[in-house]
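Only a single protein chain was left out; the remaining protein chains are all shown in position.
And now, chain A:
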Amino acid sequence: MSANRLSGVFVACAGLLLLFLIIPANTETVDYGRMRPQTIPDLCAILLVAFGVLHAIRPRGEVAIEWREVWRFALFATIAAVSLFLMGRFGFPVIAPVTALVVMLLIGERRPVWLATGALIIPAVVWLVVVQLLERTLP
């Protein structure tokens, strides 16, 4: 089964999951009015099932997955998530330079001037603008 067709199956399954599990469990029901709180979410879920099935039967377009890019995307997304978590504990001034440095090193930057620019100067400028100039807080 091609990835394109599989995406249709996934959408249809997600629609079913929404329709029978997620929407009923996370929507407070009301028995009056023309439009109930779950009407639009239910309608969306039904359409997702219908069009997901349609796409699984007659997939259109091309899907080319570059697995190297996918894995590296997952790596950078994880780094962003971890730095977000750490930012909540240690703050932007500590974690932002480290995050920028790790990201730059991972994509192959080795020139000291550019590393210093990205990891020290840019976070410092952001901090100055937001905290000192705009008088807003940072994590």
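Here is the rule we go by: a residue touches a chain if its C-beta (ideal position, glycine included) is under 8 Å from a C-beta of that chain, and two chains touch if they have at least 3 such contacts; residues count from 1.
Here, contacts and distances are computed from a predicted model.
For the chain that is left out, the UniProt protein name among "Putative ABC transport system ATP-binding protein", "Succinate dehydrogenase", "Ligase-associated DNA damage response exonuclease" or "Tripartite tricarboxylate transporter permease" is "Tripartite tricarboxylate transporter permease".
Take chain A: the residues that touch the chain left off the picture are 3-4, 7-8, 11, 18, 22-23, 26-28, 30, 33-38, 40-41, 44-45, 47-48, 51-52, 54-55, 58-63, 65-66, 68-70, 72-73, 75-77, 80-81, 84, 87-88, 92, 96, 99-100, 103-104, 106-109, 111, 114, 117-119, 122-123, 126, 130, 134, 136, 138-139.
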